[in-house]
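Handing you this structure, nothing more for now.
Note that this complex is displayed minus one protein chain, with the remaining chains in position.
Note that the chains are named A and B in the order they appear, and that numbering of residues resets to 1 at the start of each chain.
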Amino acid sequence: MTVAFLILAVLTVAGTAAAMGLRNAVHCVLALTVGFAGVAAIYLQLDAQFVGLTQIMVYVGAVAILAVFAIMMTQRPTAEKPATYSSFWLTGSVIAAGVFAVLARAILTSGATTAAPAEPQISVQQIGDSLMHQYVLPLEIMGLLLTAALIGAVVIAMDHREESK
Amino acid sequence: MSSLQGYLLLSALLFSIGLAGALTRRNAIIVLVGIELMLNSANLNFIAFWRFGPHPEHLTGIMFAIFSISVAAAEAAVGLGIILAAYRHSKTTDLDQMNSLKG
Partner (left out) sequence: MTPSLDQIFVVAKQTILGHVPAAAQPLASAVLSVIPILVIFPLLFAITTVLERKGLGRIQNRYGPNRTGPAGFFQPVADGIKSLTKEDIVPLSADQAVHFLAPVLLAAASFLGYAVLPIGRNMVIMNMNAGVLFFFAVGSVVELAVFMAGWSSRSKYSLLGAMRAIAQMISYEVPLVLASVVVIMQAGSLSTVAIVEKQAGYTGIFPHWFVFTPWGIVGFVLFMIAATAESNRSPFDLPEGESEIIAGYYIEYSGFKFALFFLGEYLGMFATSGMAITLFLGGWSAPFSFLQWIPSYVWFFAKLLALIAGFIWIRGTLPRLRMDQLMALAWEFILPTAILNMLVAGVWRFMPAGIVRWLVCAVILAVPCALLAQGLKKKKKFQVRTYQFAE
């Protein structure tokens, strides 16, 4: 396990743990951005350049901004701050710890000790080719899904009061 | 412990952190953020297996990760729209107070 991977792993886990633990919601999303950037760096380390850069562009550049906009629009500045954790936080933490224990045991006893194969020379042209030949149906369905999600999100979040005037 | 196990352990850790956040936070938006984190950890799993697997030139892991990122972004948009609509109705994002369907 290389030093680079260890540093990135520590950074990612720290960012995501802060994202789930901080009190202020905007701080949570900013820490999450650090976590996303760490995951993108791990993708780049695994020679998946296209996915890593897409991760930065989509998650850091769009999803995080969407989350902070939503937080800003649902904040009530004069109300008292509610508690950070819900009333059954202990159950949730135990469940999450249990899930991690099961997964870790499965990973460590699986004997997946494959050495890293040679670096795959993936060009973006190959990704484009396979998107257009082998994966064209998922691509088209994804376009349909994104259009439906776009229209749906606008309709749901629209202010309907103006129509009833 | 080999490299692949290291990446898988990291992915499992991120998943359980996301799950802990989704189960214990009150703010609905942070719960959604936890779900995004779980999707991210699954993507990391895909890319790790793609890299260490037998046929990286088939690009299966990369394709799956790309589609997963798109679906996650769409789901985040719709989820936040729903949270905004719910906020407009009940004036709060506190999940513990949205229990009118309970009991």
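Points worth noting:
FYI, contacts are C-beta pairs under 8 Å (C-beta built on N, C-alpha and C of every residue); 3 or more make two chains touch, one makes a residue touch a chain.
All of these numbers come straight from a predicted model, not from anything done at the bench.
The absent chain, not drawn in this view, touches the displayed chains A throughout the complex. If you put the hidden chain back, the residue from A:Ala4, A:Ile65, A:Ala83 or A:Ala116 that touches it is A:Ile65. In the full complex, chain A touches the omitted chain through residues 26-27, 30, 33, 49-50, 53-54, 56-57, 60-62, 64-65, 68-69, 72, 122-125.
FYI, only the chains that are shown with their structure count from here on.
One simple way to say how far apart two chains are is to compare their mean CA positions; for chain A and chain B this gives 6 Å.
By the touch criterion given at the top, residues 1-10, 12-27, 29-30, 32-34, 36-37, 40, 43-44, 47-48, 50-52, 56-57, 59, 61-63, 65-67, 69-78, 80-85, 87-88, 91-96 of chain B touch chain A in their complex. Residues of chain A that touch chain B in their complex: 1-2, 5, 9, 12-13, 16-17, 19-21, 25, 28-29, 32, 35-36, 39, 42-43, 46-48, 50-51, 54-55, 58-59, 62-63, 66-67, 70-71, 73-74, 76, 82-89, 91-93, 95-97, 99-100, 103-104, 107-108, 110, 112-117, 120, 122, 126-127, 130-131, 135, 138, 142, 145-146, 149-150, 152-154, 156-157, 159.
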